[in-house]
Structures are given as structure tokens and as C-alpha cells.
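A single protein chain has been omitted; all remaining protein chains appear in their positions.
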Amino acid sequence: MSDRFTITVDGREIPAAPGQTILAAAQASGIYIPRLCHMDGIEPVGACRVCTVRANGRVVAACTQPATASMVVQSQTDELVSWRRQLVEMLFVEGNHFCMFCEKSGSCELQGLAYRLGIAAPRYESIWPRREVDASHPDIILDRNRCILCGRCERTSRDLDGKHVFGFVGRGIHKRLAVNARARLADTGADVTDLAIGACPVGAILRKNRAYRTPVGDRPFDREPIGAPVETRAELTINGGPAS
Amino acid sequence: MSKPRIATCSLAGCFGCHMSVLDIDERLLELVDVVEFDKSPITDIKKFDGRCRIGLIEGGCANEENVAVLRAFRRHCDILVSLGDCATMGGIPALRNLVPIDECFREAYIDGPSTHNPAKIIPRDVELPLLLDKVRPAHEIVRIDYLLPGCPPSADAIWAAVTALLSDKPIDLPYQLIKYD
Partner (left out) sequence: MASEDINRVVGEIGLRHGRERWRLMDIVRDVQERLGAVGPEAVDAIAGWLGIARVEVEGVVGFYSFLSSGQRGRVVIRLCDDVIDRMAGYDAVRAAFEGALGVKVGETTPDGEFTLERTACIGMCDQAPAALVNDVVVTNLSSDKARVIVRMLRDQKDPSKLVHRFGDGNNSHPLVRSMVENNLRKAGPIVFSGQTRGEAIRKALAISPAEVIRAIKTSRLRGRGGAGFPTGMKWEFARAAAGDRKFVICNADEGEPGTFKDRVLLTELPDRVFAGLTIAAYAVGAAEGIVYLRAEYAYLRRFLEQVLEKRRADGLLGRSVCGKPGFDFDIRIQMGAGAYICGEETALINSCEGLRGEPRNRPPFPAQRGYLGCPTVVNNVETLACVTRILEAGPATFCERGTHQSSGTKLLSISGDCTLPGVYEVDMGITLREVLELCGGEDAAAVQVGGPSREMVGPAEFHRTIDYDDLATGGAVLVFGPDRNIVEIVSAFMEFFVHESCGFCTPCRVGTVLLKEKLDRVIAGRGEPKDLEDMLELAETIKQTSRCGLGQASPNPVLMTLRSFRPVYDALVKPDPHGYRRGFDLQASLREAERVAGRGSQQHQEGVP
């Protein structure tokens, strides 16, 4: 492998390694690029497009695009932030999201991003799709109303749990999360300890009997915006660590 | 110079947002010093008395009456603010958007577990406003100037919004005051 190089993100020069994605390089240097369908530890796929940035002028998904030497990345421009807002709003109106009674509220990444992006309400009309709820499993609930089709559960189950509990059926706006059984999650090999169960960024896959343990006000996004831990970590590195 | 007037209404909502308005507590006294309340459940004034500076809309539109009231607010108010998740997104009443209207009626009036309706009558009096096909947020019915999410929006958020508007500033809520729950 060739040596490390640098890229700039929003004017800041940061180190990157061959094969590293823009998102990973930025994150390692404390720059948070919003994302929903990607999480650390699984293969990025570029489905939600929320991490869209411009790299050397070209529009790319930061989670899948490899960084290259001297690449100039823009992330926090008005244009990109506007696109991100619209993408998040699309995800809201595509599903049936009722934050007021969702157990995930306060730690939901979709909601967290909407807060961070200052979205008061989606500008688009809701689609109000009919979607299935599957409460068959003794320890897990699957509420497709809240699913944003990010595929994190699918990849986590397949690649980390080695199970293939989840998959997708249908196409386009009719695409739906499916389970590896004729109908019910209870008939799959899903177990409450599966990493896939914790991979859901929204309230579509939840462990039962855990609701509302954290009081309102103390939930992650009550305290600080989504992505803040990435940025805080950076300040620590900048203060204490070597400059690039 | 006369004081600016504020009107409020609760459409398809639960009055929780109005409770939150009352939750501004002693600041309510400050408010009534500088504004006059027009049509509002708080004052129980049923008709608009004049032109209003601000209209606070709680609730989305679930039926034809909601639409008529909301349109009247649009005509009478300079600035309309959608107050709370029902007004901004449809909220809990919009749960019925996932169910056809006749099924809703059957469940509500006939099949519901707590319903006693041996004659199986679904009320259809002409006085009852007809339901819209879907519960809609206010901005789908009329132009809305500001959206204040929350279920309900906190008293602080409401206070920040109203005081900003009264001093001719746009509403610009800090991170902590944008909440969907």
C-alpha cells in the first residue's frame, strides 16, 4: 500500500489512507458528515444519500467514495445542506413516523438528523403507506411504518451475525423490509442478542420491554446534536494530538 | 396605538398545545400587557373582532369544519404559526390516514371493544362535519408562515416564537427547542 496522504474537507486539511472513504477519513479527524444508512463496522452502500458531498466538484456519497490524494471535499455548503434536508424530509414522508409515541424518540437517527438540520416539518406531503407491524417475536418488535430502508439490519445480520434474518422485497416506492420466513419474524433465527437488532437507526426494529428507560431530557439527542460525539472527539485530538 | 391581536384555535388536536401556551406561566401576564387576544379558546371569543397580527394553529385538518376555520384564520391573520406536531405533520389524528374512513367509523362506533351500540348506528347527522379523506397538516390547506414542532412545543419554544414575532423578528429556534415529541 502506498503512503498516507491528505485531503481537505471544508477547508481543513486532514490525513487519509488509501482505500479509506471520505466519510471515514473525515470522521477520524473529527468532522461529522451526516449519514443514516451507514454505521461503523459494516460495508457502506450509499443508499440514503444523506452523506452526499462534493469531491473535487463531483457529487458523491462520502460513505462509499474512496479518498484520493489532495482531494478537495465540500460538505457544509448551502447547496449540500439543502439537499440533505430534502433527503431527510423525503424519508419522513415516505414512512409513517409518529415521534410522539415512538420508543426511539430522542435516540432516533432520522429524528436526530432532522433536529441537527433544523427541520421544523417536512415540506412534502406524506405518502401514508400501508405497512405491516410484526410483533410475533417474543423479544423483538418490527414496525415497518418506521423503516427507512437503509439496509443496516440486512447487512449486519448477514455480515456480522452470519444469519440473513432480513432482506428486501418489492421495488421502488413499494420496496419493503422482509424477514427470512414465510411471514413472521418469530419464525426466523432472529435473537434479541443479534447485532442486527441494534443496527436500526430508527424505531423499526426494537427490543421489547425496554421502552422509555431514559427520561425525556436525558436521551442522546436531547443533550447534544447527532454527530456531536464525533466532533468532540476531534477537539480532543486536535488539542492533544499531532497535527497532520 | 392599539395592541397587536393574537388569535388561536385547536383544530384536529388535543388542546395540549394550548396547555403549553398556558405553561408560559407568569410570562402570560407580560404577554397580555402587550397583546390583545382575539378569537381563541383561551378567551372563549368565537368570532374574529378585527385583523390579527398572529394566529396560532393547533391541530391539523381532519374535517370540513377544520378547513373552514383554518381558512378564516388565514384571511384574518397576518402571520400564521402551526403549533405542534398535529398542525405541522398531522400528528396522532393522522394515524387514521392508514385506515379507510368506513373502517374507522365501524371501529369507532360499532366494533370498538369499549363501544356499546346495539343498534349499530353510525352518526350521520347533517350537523356533523364530514371527514376529509386524510388528516392533513395545516400548511397543506393554507399558507403557513412558521412551523413550531413538538408534542406539544415547550412553553419556552412558544414564548420564544411569539416574542420574536411581536418584535418583528423571524422565528429562529435554537437546537434545544426543536423537538418532535
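Should a chain be cited, it is by its letter among A and B, assigned in written order, with residues numbered from 1 in that chain.
Criterion: a contact is a pair of C-beta atoms (placed from the backbone, for glycine too) under 8 Å apart; a residue touches a chain by one contact, two chains touch by 3 or more.
Just so it is clear, the model here is predicted, and its values are computed rather than measured.
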Residue among A:E94, A:D134 or A:D194 that touches the chain left out of view: A:E94
Absent-chain contact - pick from B:R5, B:H18, B:R136 or B:K179: B:R136
Contact with the hidden chain (one of A:R4, A:K175 or A:R223): A:K175
Positions on subunit B contacted by the hidden chain, ascending: 46-48, 63-65, 67-69, 71-72, 74-75, 100-102, 105, 124, 126-127, 129-134, 136, 139-143
Residue ranges of subunit A at the interface with the undisplayed chain: 44-50, 52, 59, 61, 64, 66, 82-83, 86-87, 90-91, 93-94, 123-125, 127, 149, 164-175, 178-182
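Note that in this section only the chains that are shown with their structure count from here on.
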Subunit B-touching residues of subunit A, taken from the complex the two chains share: 92, 96, 98-102, 105-106, 111, 114-116, 118-122, 125-126, 128, 130, 145, 216, 225
Residues of subunit B defined as touching subunit A within the complex: 82, 85, 88-92, 94-95, 97-98, 134, 136-137, 139-140, 146-149, 151, 173, 175, 178-181
